[in-house]
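Have a look at this one before I ask anything.
Only one protein chain is missing from this complex, and each of the others stays in its spot.
Every chain is named by a letter (A, B and C) in the order it is written, and numbering of its residues begins at 1.
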Amino acid sequence: MASENADSLVISNDPLHPANLIPELCRSFYHLGWVTGTGGGICIRAGDKVYIAPSGVQKERIEPTHIFVLPYPQVEPSPHTDRVFLRRPALNLKESACTPLFWNSFDLRNAGSCIHTHSQHAVMATLLWDGPVFKISHQMIKGVRIAGTGAALSYLDTLEVPIIENTPNEEDLKDSMAEAMVKYPNAAGVLVRRHGVYVWGLDWEKAKTQTECLDYLFEISVKMKLAGLPTLLNAD
Amino acid sequence: MASENADSLVISNDPLHPANLIPELCRSFYHLGWVTGTGGGICIRAGDKVYIAPSGVQKERIEPTHIFVLPYPQVEPSPHTDRVFLRRPALNLKESACTPLFWNSFDLRNAGSCIHTHSQHAVMATLLWDGPVFKISHQMIKGVRIAGTGAALSYLDTLEVPIIENTPNEEDLKDSMAEAMVKYPNAAGVLVRRHGVYVWGLDWEKAKTQTECLDYLFEISVKMKLAGLPTLLNAD
Amino acid sequence: MASENADSLVISNDPLHPANLIPELCRSFYHLGWVTGTGGGICIRAGDKVYIAPSGVQKERIEPTHIFVLPYPQVEPSPHTDRVFLRRPALNLKESACTPLFWNSFDLRNAGSCIHTHSQHAVMATLLWDGPVFKISHQMIKGVRIAGTGAALSYLDTLEVPIIENTPNEEDLKDSMAEAMVKYPNAAGVLVRRHGVYVWGLDWEKAKTQTECLDYLFEISVKMKLAGLPTLLNAD
Partner (left out) sequence: MASENADSLVISNDPLHPANLIPELCRSFYHLGWVTGTGGGICIRAGDKVYIAPSGVQKERIEPTHIFVLPYPQVEPSPHTDRVFLRRPALNLKESACTPLFWNSFDLRNAGSCIHTHSQHAVMATLLWDGPVFKISHQMIKGVRIAGTGAALSYLDTLEVPIIENTPNEEDLKDSMAEAMVKYPNAAGVLVRRHGVYVWGLDWEKAKTQTECLDYLFEISVKMKLAGLPTLLNAD
């Protein structure tokens, strides 16, 4: 089913085509400090196709021809088969190790796009909040949507983002991320301790603005915590 | 009165036309960290027209055709009528939730432009100054103008910026912002606790440089406070 | 002697012409946080002409036609005459208030260019070093030149930058800056407490790299001081 020649799936003059957007957005994320050193990235689901960047490459120098295209819903690879692709790059590239984590957002939240960052604000939040959940209230949380895809939170709500423990292999986070998403059905993202964060949205614009909102909140929360300021005014 | 076809109000080859400036300035503000995650923005009043960006969109990707045009002075909407527009985008967009706050700057200060940021420097200032007013002296405050539109402050003056309390809905800040502007007639901006700041000027250049000056002062003040340095040398 | 029509002094296709360089460099300085909110700038002396930016404008939006050209050596204005220009902009602009300070660098150090920043690293250094001189040793000071225009410092030397007290009017710093330059003949710059720094070099490239070196040292010194690390290992 995979074809190395299915270039028509990633060649487009439309700047909003996923294969053009992913390289552009990754360049922008690089300058935000979210995806340096080959870490992090974004995937976009459009109808029955999922567009994913390669792993282990410079994220600010991705080309549309480097993009993988997978079917949605995915035919899960069995122990005896490889993952199924609609298109893979001719180069010797491997799809992002985040692929199964991105899939959680599609399957459990009906997301159209999922972003993974190694933002230091997210990592510091997981170090300064040592329990299983990051919480903040009375900040500009109203940009964040319930479950990442629902209605906006209110200024009076408490934002909760679960924190899962890191594993040596990115793929092994799939189950614990899914569990956290089930346990915290309103969570708009999942933090990974000492590693980063996964955030999603109904489409790439919303996934990106959700990530910006959460990253902003992680940053200000870390500043507040280090300054000795309370970060949670609501009764817990 | 509103017309979705009045595109001539926002289509111009002049880079200094408000409908071209707003997208350009919002891109710049995005990179300054002032308007990430759809928050914040700028409006420009030119003669009897006010140009306003949409709400809830990626502020670094606004197009001139997304801009709303309102008459000035505004025909205030009654409980039974909608807000009056000279031009609204064809897309399913809503005007910035800051609209009534921007209006305060026109009505009470005769401003030609007003900027709203979620700058973390402004937010941290509202957390570290817990009274109703932020004060600093003996810094480069001479770029700030009295009331935002008057003569420049002197190095020997004390800069005062009132801080109002946040509300769940942006619109509900209108009255408390207006009260603060009346109570502090020399204030060049109004801080909103745990939220951001509103700053204005006689035109977009001056609103922008006023915002830069104040943001610079919030940033250095927060650094000083966290380093244990006194921020107010004048007798209070 | 001043002519508003002497546009040939500032119109050139050469990107290295001072009237083209000043706008480009100011844009770059804006993004470094050195000249936001209309503060700071750069002047360039080429032979018998000095090129200076206007005061009170957005430094990242200067055009070549905004540049003032003055003769060097300057005919000092008497109480009854205005400053002498070879060219001034047609617009209602005033030359940079730093002009007499820039002149110190020409007269006392034979500089070809002088830069003034409001960098927060410089300002914080003046707050954390409360005596008349900022000192650091055992950092990458070897990029700094003795007196700003001489041989490079050695890693084993101590870098000294005098700090003068701020005044309400920029022009009034002229004498105390000159005194500091005489008292500290090896100084590569002069800090102004709660305000910023003046740095110079034999030409614009060297003035810029000197400013970068010093700003880097102010930044790391402030970080060290706040972390409780000693900043001076040489015997004082």
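Keep in mind that, in the parts below, contacts are C-beta pairs under 8 Å (C-beta built on N, C-alpha and C of every residue); 3 or more make two chains touch, one makes a residue touch a chain.
Note that this is a predicted model, so its numbers are computed, not measured.
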Output for the hidden chain's shown neighbours is A, C
So which of C:140, C:182 or C:232 would be touching the chain we can't see?
C:140
Return the single residue from A:47, A:131 or A:168 that touches the missing chain.
A:168
Where A:12, A:58 or A:154 are the choices, the one touching the absent chain is A:58
Chain C residues touching the omitted chain (full complex):
138-140, 142-143, 154-156, 205, 208-210, 212-213, 215-216, 219-220, 223-224, 227, 229
Those residues of chain A that touch the unshown chain are 36-39, 58, 118, 120, 123-124, 127-128, 166-168, 194-196, 226
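Simple rule for what comes next: only the chains that are shown with their structure count from here on.
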Indicate which of the five shapes (line, ring, star, complete, other) describes how the chains touch one another.
line
Indicate the whole-number Å distance between the mean C-alpha point of chain A and the mean C-alpha point of chain C.
45
So chain A residues touching two or more other chains come to none
